[in-house]
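The complex appears here without one of its protein chains, the remainder shown in place.
Each chain gets a letter, A and B, in the order it is written, and its residues are counted from 1.
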Amino acid sequence: MRSEAQRGAVKAARGRWLSPARTQALAPYALILPAYLVLGAILIYPAVYNIWLSFWSWRLTTPHLARFVGPDNYVRLLTVNPDFWGVTRFTLGFTVATIALEFVLGLVSALLLYGLVRGRRLLTSFLLTPYMVAPIAVGLGWRLMWDRDIGVVNFAIGVIGLAKVNWLAETWPAFWAVVLTEVWRSTPFVTMILLAGLTALPNDVFEAAHVDGANRWQTFRRITFPLILPPLVVSLMFQTIFKLRVFDIPYILTEGGPGTSTMPYGLFIQRIYFRYFDVGNAAAVSVVLLLLGGVIAFFYLRLVRERDI
Amino acid sequence: MRRFAGGTAVLAAAALLLALAGQAAAAGKVTLLIHPTLYQAAGGPKGVVADLEREKGIRVTVVTAPYTKIKDKAVLSFAAGGGEFDVVTLIGPWINQETVGFFEPLDGYIRKAPADYAYEDLIESLRQTARVPKPGGPAYAIPYRVGTGIVYYRKDLFAKAGLSIPKTWEEFLAAAKKLTEPGVYGVVQRGKPGEHVEQDFKRYLFSTGHGTISDDGKRCLLDQPDSIRVLEVFGTHFFNGWAPPDMLAYGRDEYRNAMMQGRAAMGVFFSPYWGIMKDSQKSKVAEHLGWFLVPTLDGKNVGATLNSGWFAVMDKKSKNKQEAWELMMALTNKKNQLRGGLEWANGPVRTSVYQNPEFQKKFPVAQGWLTAISRGQEDAQHPRSAEISDVVSKEVINFLQKKKSAAQAMKDACRQVNSFL
Partner (left out) sequence: MKGHEASIGPGVPSFPLARGIMTALLAFSLFPVIWVALTSVKSETAIFSIPPKILVWPDFSSYVKFLGFGRESALRFLWSSALVSVMTTLATLLLASPAAYAFSRYHFRREKELLFLMLATRLLPPVTAVVPLYLAFRYFGLLDTWFILILVYTALNIPFATWLMKAFFDGIPRELEEAAAMDGCGAVRTLARVTFPLASSGIAATSIFVFLLAWNEFMFAFMFTNVKARTMPVRLAETMGEMQIFWQDMASLSTLIMLPALAVGFFMQRYLIRALTAGAVK
């Protein structure tokens, strides 16, 4: 048992250490610490380890032969690897095309859903359905639909009277087949976030605009859009990151074909990692991807900050 | 109070029983990592595994994993120090100079095996593939399931066109041309990247009597004149519209559907599909389907093609080696290989099964399978076989996309393959 005096002293000491100003200064760190502990163990530690590995020649099947090779993996990737630039080109093209389409479709769907007075809950559920389907099922289902001879898409094209398209077997049709399938699957991600953003807006803003006599387009451009920009940027930024390393849909639809024309980074890295077991090389590719994603994310953030939000 | 005491007694008894059950299982416990289809080919939970527990008291924990993924899981576990999976099923090319570092050498076990296990009865070429270096090196695996390439064809369409069985690739192409009509492709093969186009091209390539690289693994053989000729055959049916125009998107399932739904007249494919192809529940043309041996350039030694086998290996770090060996024997012994072939659609690895009258009665093609398997060969062993396969796949597709001539594609392929040798 402590004496009264001791207890008082402890309390005073704690009081000094945790003065109101101090608490205020430390509070944010305390609030983010738990999240960072989990991130540190599960994502940051492997990431650092991965960057370290990218300077090693290390095959999973012969760990005892591992040796430090400095920037060798990067040099070979950028100069010798026959697939690297094609993969980069496809990944960037795929990312731009999907993000542009998802932005337009997501915004249109969210605004239409928000404008609905009746049946919004049900229709929203319907529009979100594609995101609920497991990626394997999306890939297999769409693969059958894109099939030249038995696919529904060519069947519909035939009804209009057009010639069959070799959707998955020619470079550009395959590109668009992969893009559209991915857009189908993940537009709801954007729709949902925008709808939530719209829903969270206070109504008095619109009332004020209404009173000021702003028309619909002006209201949208001057009030609605700037207000939903932050969640929009966050959702598009994360979507971009996910697109840069997309795996499931191209893998199941085309396995990167025809040839390597629809091979994204995700598939490329997976192949080097678990088909060639060349961990050092795979690590180097993933670091390139990390840098690419970092640069793109930086530009997204500039977009938000310039508007001072 | 009384009820409470009663409940406690029941609980205690249950705990005791559980503990006893645990003890019994601990007497012999072994973990098997296997492909789900292969597990079904051993009768699933009620088949070989159940017998082993009843007869020898060895309980098998079965972990299933899909094709290619099984290797990811196995290598990760082995590289991390092993001991997780005692027995793993792998395909031939995954047993090579690098991976055998993880496997238990089996010659000692084979020598001590009971006489009725009859190791010599396992098909010779498969036994050799399980040895590193092959032939003659130490055994690291036991063959479990095998298939080879055969040509599936529509007997009715052949009869209508008045065609006889092609023995050379020239005759094969002539048949393809004659069989093509609206709604039916003369030939169907796969052109998708990854293992699809590479496996199908190899089934043509191996008809030359050699594979991608020499047996000693030192020389690329893709730029040989006969290799270039079979590649031209592979391209001819595509360029002339005798094969599906979207062949470059054809994988395993597209192939199978085209054949089973009556949209293709013939094609070289994996022999264990026979059972599925003849399933009249799933196929419109099951009763019209026949098979013949893969043609060659000169019409001699017909049937020589690529064999593909599944093998069982034992983890070097296994803590239950004796039990693991018992399981490997149970999967591959005479009795279960016959049962697997008859009841569970396995592709048997024992000569005696193909010669068994009951098996021949059920599968009249048995003798042909055996001929094809014994004339064919497995891919050469090489630690970089995955990279080599992808080079083959890429260059064959370059040729099919008319980006390169056959000779140029094969020359470029050899240049890249040589960098791995």
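The rule is short, and it goes like this: a contact is a pair of C-beta atoms (placed from the backbone, for glycine too) under 8 Å apart; a residue touches a chain by one contact, two chains touch by 3 or more.
Please read all numbers here as calculations on a predicted model, not as lab measurements.
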Residue, one of A:Ser57, A:Thr95, A:Ser109 or A:Asn166, that touches the chain absent here: A:Ser109
Residues in chain B touching the chain absent from view: 31, 35-38, 44-45, 61-67, 69, 72-73, 76, 79-81, 84, 252-253, 256-257, 261, 270, 272-273, 276, 281-284
Chain A residues touching the omitted chain (full complex): 25, 27-29, 31-32, 34-36, 38-39, 41-47, 49-50, 60, 105, 108-109, 111-112, 114-115, 117, 120-121, 123-138, 140-142, 144-145, 149-150, 152, 155, 184, 188-189, 192-193, 195-204, 206-207, 209-210, 216-221, 223-224, 227, 230-231, 233-235, 237-238, 241, 245, 247-248, 265-266, 269-270, 273-274, 279, 282-283, 286-287, 289-290, 293-294, 297, 301, 309
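Here is the rule we go by: only the chains that are shown with their structure count from here on.
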CA centroid of chain A to CA centroid of chain B, Å: 38
Touching residues on chain A, where the partner in the complex is chain B: 59-63, 82, 147-150, 166-170, 174, 254-260, 271, 274-277
Residue ranges of chain B in contact with chain A within the complex: 68, 71-72, 75-76, 79, 98-99, 101-102, 191-194, 196, 244-251, 254, 257-258, 261, 263, 383-384, 386-387, 390, 394, 397-398, 401, 416
